[in-house]
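As you look at this complex, bear in mind that one protein chain is not there, while each of the others sits in place.
Here is subunit A:
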Amino acid sequence: MSDTVASTRARAVDREGSGRLPSIAASGWGRAAVETKMFFREKDAVIFTFSFPIILLVIFGSIFQGELEGHVTVSQLYTAGLIGAGVMSASFQNLGVGIAVDRDDGTLKRLAGTPMPRSAYFVGKILSVLILSVLEVAILLAVGVVMYDLNLPTAPGSWLTFAWVFVLGVTASSLLGIAVSSLPRSAKSATAVISMPFVVLQFISGVFIPFTALPEWLMRIASFFPLKWMCQGFRSVFLGEAGASLELAKSYELGRVALVLSAWMVGGLVLCLTTFRWKGRRDG
């Protein structure tokens, strides 16, 4: 048997392509394009992923008005928190459910049978998550500015903080989403299995309810997970120094934010590498 791709058979078929195996980058980019296209064509997924944080921002911003200590408005607080929740929705929830569906409907099995490098699947997922997350954040900021007088920070330092919190948060949440996608037994149960912990996390991580209003044991639990730290990082950007006094530690603890999110990145990667299944449970 020949080891070369160019087969010895005389074939009367037109062939396209370079004759070389496509690179991971090219394959990953192709996957990202297809993933994003499919996402926006599936109306339920779009609504499920995008509208939830936006609707909540509109509702909370309308119900709770007024100012907290240091001229921080409640809507500013919610904008920062819901950006954290929005990022996690576009990454953790979207991937957790989406990959469970891919495992169930044959996507993963079919891809595993092609010469596509397996890493291209993940590159595609993460690129499409980045696109969705940027969109989600942009919409939430627009709603905040237009409806609730949110003042966007002007200092470049704030946007730098925003950038690293965003990148670390998206990456950690994406890896966790990939890892958690192995939990649901089927696509049907995936939404329920993945959404439950996400909703709980939102309640205990300072998205809906100020973190300081929680009992101590809930604070301890929430401090273990990434969402609390993501929200804290985003508050430092949008509430500024004036809001620091509202924090439990009277500071945004940005060093700890970076540390915890990085730790989750490493942990999520280890979980992915050790638990990811290319097969559904039916496939044995």
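Here, a contact is a pair of C-beta atoms (placed from the backbone, for glycine too) under 8 Å apart; a residue touches a chain by one contact, two chains touch by 3 or more; residues count from 1.
By definition in this document, contacts and distances are computed from a predicted model.
Participant: Write down which listed name, "Acetyl-CoA C-acetyltransferase", "Histidine kinase", "ABC transporter ATP-binding protein" or "Gas vesicle protein", is the UniProt protein name of the chain that is not shown.
Facilitator: Cross-referencing UniProt, the chain left out corresponds to "ABC transporter ATP-binding protein".
Participant: Of A:113, A:156 or A:255, which sits in contact with the chain we cannot see?
Facilitator: Checking each option in A:113, A:156 or A:255, the one touching the absent chain turns out to be A:113.
Participant: Touching the missing chain, which residues of subunit A?
Facilitator: 1, 3, 5, 7, 9, 11-22, 26-27, 30, 34, 37-38, 41-42, 102, 105-107, 109-110, 112-117, 279, 283-284
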